[in-house]
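Beneath this line is the structure, given in structure tokens, with notes to follow.
Every protein chain of the complex appears in place save one, which is left out.
Right, chain A next:
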Amino acid sequence: MRLNRENSGARWRMRPDGPDKVTGSLAYLTDLTAPGMLHGLVLRSPHPHARIAAVRTDAARRLPGVAAVLTGRDVPGLNRFGIARQDQPVFCEDRVRYVGDAVAAVAADSLESARRALELIEVEYEPLPLLDDPEQALRPEAPPLHPEGNVLHAKTYRTGDAGPVFASCAHIVEETYRTPRQMHAYMETEGGLFVPGPEGGLTVYAPTQHGRMDRLQLSRILAMPEERIRVVSSPIGGSFGGKDELNVQPYGALLALASGRPVRIHNSRRESVRAGLKRHPMIIRMKTGTDANGRILAHRVSIVADTGPYASLGAEVLNFATEHAVSAYRFGCVDAESVSVFTNNGMSGEFRGFGGNQAVFALEGQMDRLADALGMDPWEFRRLNLKTADEPGPFGQPIARTDGAAKAWAALAGSRLWRERSAVRTPQAEVPLASSSAAADARDAGTALRRRIAADSAAPVSAGGEADPPWRKIGIGAAMVMHGAGLGFGIPDPSGGRLALRQDGKIEAAFGFEECGQGLIATLEQMMIERFGFAADDIRIVIGDSDAVPDSGSSTASRATSMMWRALGLLERPFTEKLLEAAAKACGRPSRLLGLGEGGIRDLETGERIVAYEALAGRQKEPIVCEAATRYPAADTDIVGAHFLYSYAAVAAKVEIDGLTGRVRVLEQFHAVAAGPVMNPQGYLGQIEGGSAMALGYALLEEAAMRRGQYVTNNFDTYLIPTIADAGGPVEVAAIEDLPEGDEHGPRGVGEIGSVGLAAAIASAVRHAAGAWIDRLPIDPALLQEARPFEKAAVIGDE
């Protein structure tokens, strides 16, 4: 189904959190203030690698208005954090390993005093040798950044010895791909309000993707039982993986407890860039060979990931990248070896796509190059090597059976955009020059604007037409994506939810998930309405408050929608029965004649309302509550990180290259996504469109550049994310909803998959348009600039 408002009918719903968002009345956690509040700031290292010889805080402490100055000595519990491995210091005591490393923190009664106090803290550093290149950091002579050395994690997956197989290949393609450090660039920087309780407890209001994980981590740092910490963690002004790990929470919490007063922290963008996570830069080498007919016989992969100074989720990201460097293709022999390396660069960590973005860019690059070597149609070449529904997953593990790959492939093959490809030829130099072909002046009722955003009414832009200047080139490319969801084998992945009829008559759905903007609240509300028949008004959604929700696990890894669906499925019978039994008691009719409906319990036959939920609630001594515990399904394997549920996407992009500037513009996109039934059409569409804009930035614009361990792109003036002018072309999203009969896993999440494939499709389109193979992102315009006629002449003249 082509996903849009028209095709979704009544299933296209207004989000419950919408009105507060469009009026500006929604209080984000970084908007909160409290009476008597202090302002917190963190002192971070100016050096990417140095020994700390001394820290002197006396002068800062003496400054009027300063309520607390903290260093490593003031951490009552574990002076470390990390979701998977606790190796990142809250405060560094003897050594700093990147420019975001914290050394001290202050709280003062004004931001101004806090700033002055930071300046008064004296830290003596003795710079240490810098390790800013992951390959250098792997050399035996490199100084170790941690006692165990510079390897955070190594992953090997080998089905056999590829060496001899390559000898029998008819075509071999070998390439090294490099991907950039991408910034999440959520619009709301990290921050929050930290309020000490009257009896030594603490309430944390700070965005995170997993409130209960923050609570656990804070309890370790503060040496305080989890029950005394309440974490309020939604709403969130964007996260994309970047706020899953702790950021300012340890500092806010420690300062609030030390001063006994509420403390507010809200990072500047500069500080957010400096301290925050980024997508792992990777160097991916691939050697892939086929027989003469195009069947892949061997695939060798080596990945070096720059994980920065501490672990965060670097190991898990590497496992994911390795798995998705294999993806959905049938390789005779796979030999993959990956390593995640500590450096003194910025922190890398979780980011939407989780290592798949890098791997798919490389893998799809191989597919295009091999097809080219074979003289085959690139899409046909993929079909030839795609696994069928019954074959195992990338690590040879059993996976849930779906036809997603074949269906996504076929949807793209039949798309208008892909069929247009054969008509597109790069323009001939002889084509006469003419003025721009933009149909800009149709000035009625947004016609031109509609054309700009709607694929079906897009004016076909055929290159080589009379209107095209010779330096304008058009190309269409495509990529396949397979994306695992859930945390994977070997990582506990519990979830659950709770339904209750509360005293006030509201049906309360409580989940430990977070609203990052993805529309989780809307999706949950829609599931409650469609599954149970409640009206929106009957429902109260409770999320994002560790005191009020059950453990659902993190809102990450495209897992929340799946887990809500699964939990509601488990709760449907018991909760319905309890409500109907209570209603039967109340009205004296047998419960089998009753059913749930809008506003209350109804007579199944007549549809007439028998008892309103409010009245029903009023008759109960105790609220009616059902809780479900479940877990994300995992593969039956022994390979850590291997997934069980996958979604698939086929992505096509049409680009225009200006040969004078080398600039690439994406004119149109097509996404076929096979991820099971669509729970919330608006949310689904938004995830694919939004994710793909991120991939567009990844392909063309974004790089958090570092020089000698220092960020050189510190804000949106130099770190460019797509604007409306960059991302304004039509995006068609086709949702492939079917699942095999008997599938019990329901909707697969789509939070990440939209962000994965477009970069590879753009690279493919660039090759189609200009003949250049792209092996590095973001694409360097200089590569695509043609020599000007006079320069050509000059070169010839030189010869």
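Just so it is clear, contacts are C-beta pairs under 8 Å (C-beta built on N, C-alpha and C of every residue); 3 or more make two chains touch, one makes a residue touch a chain; residues count from 1.
We adopt the following convention: contacts and distances are computed from a predicted model.
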*Of the options "ABC-type quaternary amine transporter", "Acyl carrier protein", "(2Fe-2S)-binding protein" or "ABC-2 type transport system permease protein", which is the UniProt protein name for the chain that has been left out of view?*
"(2Fe-2S)-binding protein"
_Selected from A:11, A:269, A:531 or A:663 as touching the chain missing from the view_ = A:269
*Pick out which of A:421, A:452, A:506 or A:768 touches the chain that's been left out of the picture.*
A:452
*Out of A:5, A:158 or A:419, which touches the unshown chain?*
A:5
_Listed residues A:66, A:185 or A:386, member touching the removed chain_ = A:185
*Touching the left-out chain: which of A:134, A:211 or A:237?*
A:237
*Pick out the residues on chain A that sit against the missing chain.*
5, 12, 14-15, 17-28, 31, 33-37, 184-189, 235-238, 240, 266, 268-269, 438, 440-441, 443-446, 448-453, 516-519, 682, 685-686, 689-694, 696, 715-717, 721-725, 727-728, 731
